[in-house]
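And then subunit A:
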Amino acid sequence: MTDFDWMKIPYALLTVFIVVNFGMLLGAFIQKIGARVGRRHGIPIWQYYADLIKNYGLRTSITHGAMFYLGPVFRLTGGVGLLLFVPTIYGSYMFSNFSFAGDLILALYFVFFGTLGMALGDGESGHPNAAIGITRGLSQVTAAELPFALAVFAVALQYQTLSVTDIVAAQQGGMHNWTLFTNPLAVAAAMLGFLGSMMRPPFDVVIAPQEIPIGPPTEYHSSYLALMQTNRAIFPIAKIVIYMNLFFGGAASWPVFFLKVFALYMVSVIVGVVFPRFRVEQSIRWFLIWALPIGVLAILWV
Partner candidate 1 sequence: MSPILTGMTVLLCLAMIVAALAAIRVKSLPMAILAGGLVSLILSVVFLILAAPDVAMTEAAIGSGLTTFLFFFVLSRMRGGEDD
Partner candidate 2 sequence: MIKRALALLLVLALGGLFASLMSAYAPDPELNPTARYYAEHTAQDLGAANLVTAIIVTYRGLDTLGEVTVLFLTAAIVGLVLAQSRRRIPHQPVPGGELLATGTRLLTPLILLLGVYVFVNGHLTPGGGFQGGAILASGVLLVLLADPVKPFSHGLISVIESLAGTLYVLIGLAGLALAGGFLDNRILPLGEFGQLFSAGAIPVIYSLIGLKVGAEFASMLASLSETEDL
Partner candidate 3 sequence: MIVQVALATGFVLILIGIYGALTQRNLLRMIVAFTVANSGVNLVIVAVGYLPGRTAPILDATVPAAEAAARIIDPVPQALVLTAIVIGLGVTALMLAFAYKLYEKRRSLDIARFSELKW
Partner candidate 4 sequence: MVSPILIIALGLGTAFLLGFLKDSQRGLAWLVTLAALAGMSGVSGTWLWALAEGTAQPMDVWTAGTPPPFAINLRMALPEAALTLLISLTGLLSALSLRDALLARGRRAMAVLLVISMALCGVVLTRDVFNLFVFFELIVIATGGLVLLSEDHRAVAAGFKYMVVAQFISIFLLLGIIFAYHATGSLNLDDMTHAGLLGHPVGAIAFFMLFIALVAELKPFPANGWALDIYESAHPGFSALFSAATGAAALFAVDKLLLVGGETWLPVATGIGLVTFVAANLLALPQTHDRRLLGYSSVAQTGLVLVVLGQRDILGDQTYYIAGGILLAHAVAKAGLYWLSGLVRERHLEAWAILRNSPLLVFAFATFLALLTGLPPFPGFYAKWDLIHLLAGEGRLWLLGLILLGALVESGYLFRWFGYIIKRQAPASESLEPNAWQVIPVLVAAAMSWALAWLWGDLSGHGNLLLVLPLIFALAFLFLDDLPAWLKNSLAIAGLLAWFGLTYELYDPLRLIFAAIFLPGGALVLLASYHAHGSRTGFYPSAMLMYAGLAMLILARTSFEFFAAWELLTIGSYFLILRGKESEPHALSYLLFSLGGAFLILAGFALAAQGQADMAMAALAQVAEPLAPWVFLLLAVGFMTKTAAIGLHIWLPGAHAEAETDVSPLVSGILLKAGLYGLFVLLMAMGSQTLYGLNLTHAMLWIGAITALVGNLLAVFQEDAKRLLAYSSIGQMGYALFGLAMMNHLGWLMALMFVINHYVYKSMLFLSVGGIAKRTGTRLMYRMGGLITLMPLSFIAVLIGIIAISGVPPLSGFGGRWIFYNAILDSEARLPIIILFLAGPIAFLYLFRLIHTIFLGQLKDELRQIREAPFWIVMPQMIFVAILLVVAVVPGLVLRRVDAYITQFFPQGALNWEGLTITSQYGWWNPVAIMIIVGVIFMSIFAWLLFVNRKAQKVKQFNIVFSAERPYRPETTHHAWNFFAPYRKALGFLTVPLVTLFWNGVTDTLHAGADFVRRFYTGNGQTYAFHFIIFVLAVWGLAMGARA
């Protein structure tokens, strides 16, 4: 834990910059893989940049009200904040970001900041499908968060600390020190929860295009959408960073970081390819029946 100094600000911006780019490339890359597996061409690797630039470039004269306006702001603040409250690269002063402001718990709870804002903004759009999407999303995410929260707690118990840095530090010195191997139950629970929070099949009914036109953000467009797209690049990675730090030994350098994030991302992709989509209550039950007991065991086992 270090205190604030002004240099942290440019360093933090650098982290954000790297992660945004990585996130966009990663997203496109995974789309591309998916397309290739399906024997399609897929999108070009810079497609996300093009979309983003286009949307940022668009001007809109429409708003549905104050919260509609603030929704994307909340959302992106949530993503960026989450990223910045956690040290990205272990042992690096540059990329320890603003982790002095709080520990693991801060990150855990800040996840909801964006979700809440998004839900509020969507709500104000006045579109019933948006509201339905939100109820589904919230219902599912609360169920999916449970095993994750349990796993986090198990890890905190295991290492007797809430400091992310300390947890990563405890996992250094070889793969066998990773939580993955020292506490496999916790990791299993967390990974099941992870699937649920990535908005990928089989847990993607929230934004399922077939049923509802793109779910909660139905009414969002132009620069509003651009902010969300930015967040969509940052947020999964910020989450994965937490997973990586807690369970997979963290990353001491950017290459390791890229590799681990990519690998974790792929887990959800692969699962998504294999399973059909769940309805919300099904996924809630699934988390409660499969993921939750593992989490409970993880805690009891520590």
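Going forward, contacts are C-beta pairs under 8 Å (C-beta built on N, C-alpha and C of every residue); 3 or more make two chains touch, one makes a residue touch a chain; residues count from 1.
For anyone wondering why these and not others, all candidates are chains of the complex that A comes from, given by their letters.
Predicted model, so just to flag it, every value in this text is computed and none were measured.
**Q** Judged by that same contact rule, which candidate in 1, 2, 3 or 4 sits against subunit A in the complex?
**A** So the candidate in touch with subunit A would be 4.
**Q** Write out the stretch or stretches of subunit A touching candidate 4 in their complex.
**A** Result: residues 1, 4, 56, 59-67, 69-70, 72-74, 76-77, 80-81, 84-85, 98, 100-106, 109-110, 112-113, 115-116, 119-120, 123-128, 131-132, 134-136, 138-143, 145-146, 149-150, 153, 156-157, 160-163, 213, 218-219, 222-224, 227, 279-281, 284-285, 288, 292, 295-296, 299-300 of subunit A touch candidate 4.
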